[in-house]
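The structure that follows is given in the form of structure tokens.
In this view, the complex is presented without one of its protein chains, the others remaining in place.
Moving on, here comes subunit A:
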């Protein structure tokens, strides 16, 4: 077994052995993952002042924008990240941020599930029934896979959150496009979304979705990135000048909402940038070991890992047509090579990801 899985550099057992052609078929095209520098210190820290917050958000978003556009120049059709110019791991990046956002929203709704439980509910259920918190997680998962446009997809998201589906997406799009800058666009669109819905927790979650959509739309990102809800959990949002009486979290209906949004995006983009740096390193690792994999459909499994937060061996097996045992062995091999991690920490019902 170890011989079969050994790297291609090792000497073949006998001269009669076939050249590693099959190996090359199974392996995905080698993709260059550009290493990224951590966010400079001046873009990470600063006072709670409104102009500082807006400056920080702008600097952070500009650098994060560079990451999203810093993919391989030659796009391969079979690649997981279909958007031209985006690095391969952006699918995983978006889904992982979506998980963090859903984790916060579950707390907001006073549901007890944490990120690990949400991940289990999503990946082990296989797209069937889920819990109320899982339902909200699915909203985030769905919208990060859609183009960044404020259109009819919004009413689907609203419906999934149990809100009235007859949302006037046109009005929201107009509010978003007439704002002078992307941050204000996000703030105004989310405040408008909150006004359209009844003042409930789910309306607030919907406002977060609308804000991220408006921002991505203004920055011309291919798909939205969940950022606002990720930062809303941060305790420093309860302290700033825009926080409500008694140190509670700012709401989209507040007068100071645009300032709070700028501050929150400043925080979120630091987190997203750090995650991207980490994922770029891990993706580089996975790209480098991918040619060593000999399992059938290994290339497509690697794409699945790039595209999602977590992959179960069962999901990989059914997608690629491997046997369960072969899928488990493939993941064990990837872990042994140090390319991926086991995420659940369990002995059974395991899940793997970058």
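Just a few scattered comments:
Everything below uses one rule, namely that a residue touches a chain if its C-beta (ideal position, glycine included) is under 8 Å from a C-beta of that chain, and two chains touch if they have at least 3 such contacts; residues count from 1.
Criterion: contacts and distances are computed from a predicted model.
Remark: of the listed names "Binding-protein-dependent transport systems inner membrane component", "ABC transporter permease", "Acyl dehydratase" or "Transcriptional regulator", the one matching the undisplayed chain in UniProt is "Transcriptional regulator". Within the set A:114, A:164 or A:324, the residue that contacts the chain not displayed is A:164. One of A:86, A:103 or A:120 touches the chain omitted from the figure, and that residue is A:120.
Note on the undisplayed chain: of the listed residues A:134, A:313 or A:353, the one touching it is A:134.
Contact with the chain that does not appear here is found for just one residue of A:190, A:217 or A:344, A:344. Considering the complete assembly, subunit A touches the hidden chain via residues 109-113, 117, 120-122, 124-125, 128-132, 134, 162-164, 166, 196-198, 200-202, 344, 346, 348-349.
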